[in-house]
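Heads up, one of the protein chains got dropped from this complex, but the rest are sitting where they should.
In order of appearance the chains are A, B and C, and numbering begins at 1 in each one.
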Amino acid sequence: MQSIRKNAVIRNTAILLIHCPDKQGILAAVTEFLNENHGNIIHLDQHVDHEEVIFYMRVEWELEKFTIPREKIADYFQTLIAQKFAIQFSLHFSDKRPRMAVFVSTMSHCLFDILARYTAGDWETDIPLIISNHETLRPVAKSFGVDFQLIEKNSANKAEQELKEIEILKQYNIDFVVLARYMQVLSDKFVANYPNRIINIHHSFLPAFAGAKPYHAAHERGVKIIGATSHYVTTDLDAGPIITQDVVRISHMDNVDSLIRKGRDLEKIVLSEAIYKHLQRKVLVYNNRTVVFN
Amino acid sequence: MQSIRKNAVIRNTAILLIHCPDKQGILAAVTEFLNENHGNIIHLDQHVDHEEVIFYMRVEWELEKFTIPREKIADYFQTLIAQKFAIQFSLHFSDKRPRMAVFVSTMSHCLFDILARYTAGDWETDIPLIISNHETLRPVAKSFGVDFQLIEKNSANKAEQELKEIEILKQYNIDFVVLARYMQVLSDKFVANYPNRIINIHHSFLPAFAGAKPYHAAHERGVKIIGATSHYVTTDLDAGPIITQDVVRISHMDNVDSLIRKGRDLEKIVLSEAIYKHLQRKVLVYNNRTVVFN
Amino acid sequence: MQSIRKNAVIRNTAILLIHCPDKQGILAAVTEFLNENHGNIIHLDQHVDHEEVIFYMRVEWELEKFTIPREKIADYFQTLIAQKFAIQFSLHFSDKRPRMAVFVSTMSHCLFDILARYTAGDWETDIPLIISNHETLRPVAKSFGVDFQLIEKNSANKAEQELKEIEILKQYNIDFVVLARYMQVLSDKFVANYPNRIINIHHSFLPAFAGAKPYHAAHERGVKIIGATSHYVTTDLDAGPIITQDVVRISHMDNVDSLIRKGRDLEKIVLSEAIYKHLQRKVLVYNNRTVVFN
Partner (left out) sequence: MQSIRKNAVIRNTAILLIHCPDKQGILAAVTEFLNENHGNIIHLDQHVDHEEVIFYMRVEWELEKFTIPREKIADYFQTLIAQKFAIQFSLHFSDKRPRMAVFVSTMSHCLFDILARYTAGDWETDIPLIISNHETLRPVAKSFGVDFQLIEKNSANKAEQELKEIEILKQYNIDFVVLARYMQVLSDKFVANYPNRIINIHHSFLPAFAGAKPYHAAHERGVKIIGATSHYVTTDLDAGPIITQDVVRISHMDNVDSLIRKGRDLEKIVLSEAIYKHLQRKVLVYNNRTVVFN
């Protein structure tokens, strides 16, 4: 289907994600810096956490008339602004499309949802690679023109197979990984390679029902609402920073099968929304929580 | 405000709540029994749990032309139908208004919501009594014309004070108890007196954040959704059968104070909905879960 | 992708959808009829509209030990039960998979969602045919192994092209049609061929913003919630019986583009839910409204 794949429209903008201890004057200093150098701000969102006394900001501006060359922006910003306010920042350019790899097992609903959006040009990303521990979804990858690599894992070969995966991810220049109902726990070592760059979907409203079989547990407990949670993967299982969550109402008429059916819709929408926010560079992680800008 | 208190319209109906092992013919037998004796069915809702193989039913019929006298219905139903199918049932009459006591501490939002509905005649109940461990809300009780009893508790006198409470509840002929943000844990002994007749509101989407300070815990965990849960109280803290739940979306812009503010609206609506369902005899408890009929 | 297409598990059951003027004894008569003939009821849902005094029912039972042969059930039910109560009914068999055609224009999100579910075996249906007024989505059809027919329409040739479409639908033995963001209005004549068998998705919470460009209208009006509505198509534009609706919260930060982006997720989920309910024979139309059983 790559014949009909559309690319999202590329804007010529830069994005700064910032956090630092809150102090008077940060906002004025940053906007001054951009204005003076003819950077037209098209989005600015900032937030102050008054409990932790942290200032968060996302600002996006047009590069067209910006007088600082793009390769020098980070350096100038660091010297002129960041060090003054102890700012930690990351700088992104909209025309740099992040490269994403999808890990799957046998369930197709999240993968289809991702590939459909990719094909429709909804996302500013490239998806060159799907990795799986099963052959099942290879035809899907093929149809959508994405490479598919089978990496089978068992308890004996896990460490070795993960090394192979990391190798492949490097070959494909992958920026971030999406676990689209991938039924394997990644080792701490693997996770350490992609800090805040592995997005998982867990099929419950975390922290309720972490771990295996959350729909069974939800049915057993008799809850009236089920949910799904996308989060960055950390070494702590199902405990990483939450990006998005959604829920749906259920009743005594639901059994485990209908929870699984209803949950699939939540899972794919929640995961895709998290990917979208990540691609927009609208997610800032601090203290195992996320700031998700609008 | 009792001068303007309205009573809900009283219907002359009987309600059967039934559960039993599922077998062919139960539904036909029950509806036949009512039809033969000229009981016009106005609501019938039934549900089969195919995993547990349990049949649940709520049926409400008009008594006007029903040929069995109301005081003999339970006996006839037991003899003619229930024993044949191993049915466990409870029989209710719409014109018998259950009597409710409200336990509060210092927060007023749930209490106001309950008393406002009571005054407007939204519920088929009487609320003769409010019990509290603080004086704070006595003026509210007075305004709405409800008796208020102060029963102060500390770790030393708890057992003794609970005996006093049970005594008072009996004096007032209380059928069921509502804990409207009552910040005390009731003893197992107290709970045993009102099986499935104490309704609590917990300020989280259980099973997440059971126990104390759920809004603080939710903020700390960085969830994107908060909730409230009403449930029958059992001897297991925050683990009783869930009646209703609701949630609201939050973001990084919320702090603990705003979670508490938003949560109040959830709490009062969820608790009042649970009370309404209980009063309608639409809640059936089985196996620590509820069937909540429509 | 048809190589990996799964079929939903087929149950050997019959389903009756019933409506009639409400009278005492209908429920007992129908369940008696099934019980006597050894039809084990696995789902029963009934509803009485007390304003219109109409009785609605969906009952599903196992055919395995049912003593009336499947080809005689309709006749027996008509003679023994239906005529007595002026019942109108439709009889369905779970092992008969309805055949569905999808009409599309150029937007792919609903089509992908439908084909993904079809491939995963989530639905008891066959989808042999996609019809479009544009070539755009032919590669999608091909990838999923579904025939694709281009029927271009303009104001001059519309009547003629619709005849061609009806012809093709007959060739493919199509039972019902899904308009998956098909940007053409069907003529009354076309619609008359498929009463309550054409499902449309409209991108607003009807009756608000019927007609063209609802997201623009929603933005213009400044609403804080947008929605999507799936309904059966009637000769009255966007006014047919509503099957499912859903909404999402928006804010002043949204522009028309972001409404369109958020709306896509609603549209595909709402449309697919309507298709699912239709396939389960859980939708009963009466008086331009639907009863959608659980």
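Details
The working rule: contacts are C-beta pairs under 8 Å (C-beta built on N, C-alpha and C of every residue); 3 or more make two chains touch, one makes a residue touch a chain.
Just so it is clear, the structure is predicted and the values come from calculations on it, not from any experiment.
Listed residues A:Ile41, A:Ile166 or A:Ala217: the one in touch with the omitted chain is A:Ile41.
Checked against the hidden chain, the listed residues B:His92, B:His109 or B:Arg221 yield one contact partner: B:His109. Of the options B:Glu52, B:Asp122 or B:Asp147, the residue whose C-beta touches the omitted chain is B:Asp122. Only one of B:Ser143, B:Asn157, B:Ser187 or B:Asn287 touches the absent chain when the whole complex is considered: B:Ser143. From the options C:Phe33, C:Phe77, C:Phe144 or C:Phe205, the residue with contact to the unseen chain in the full assembly is C:Phe205. Touching the omitted chain from subunit B are residues 1, 3-4, 107-109, 112-113, 116-117, 119-120, 122, 136-137, 139-140, 143-144, 251, 253, 261, 264-265, 269, 272-273, 294.
Subunit C residues in contact with the hidden partner, per the touch definition given at the top, are 47, 49-51, 56, 205-209, 221-225, 227, 241-247, 251-253, 255-256, 288-292. Where subunit A meets the omitted chain, the residues involved are 24-25, 27-28, 31-32, 35, 40-44, 46, 48, 50, 249.
Everything below uses one rule, namely that only the chains that are shown with their structure count from here on.
Chain centres here are means of the Cα atoms, and by that rule the chain farthest away from subunit A is B.
As for how the two copies subunit B and subunit C face one another, over half of their interface residue numbers coincide.
Between subunit B and subunit C, the centres computed from C-alpha atoms are 38 Å apart.
We define each chain's centre as the mean of its Cα atoms; on that basis subunit A and subunit B are separated by 42 Å.
Within subunit B, the positions touching two or more other chains are listed as 50.
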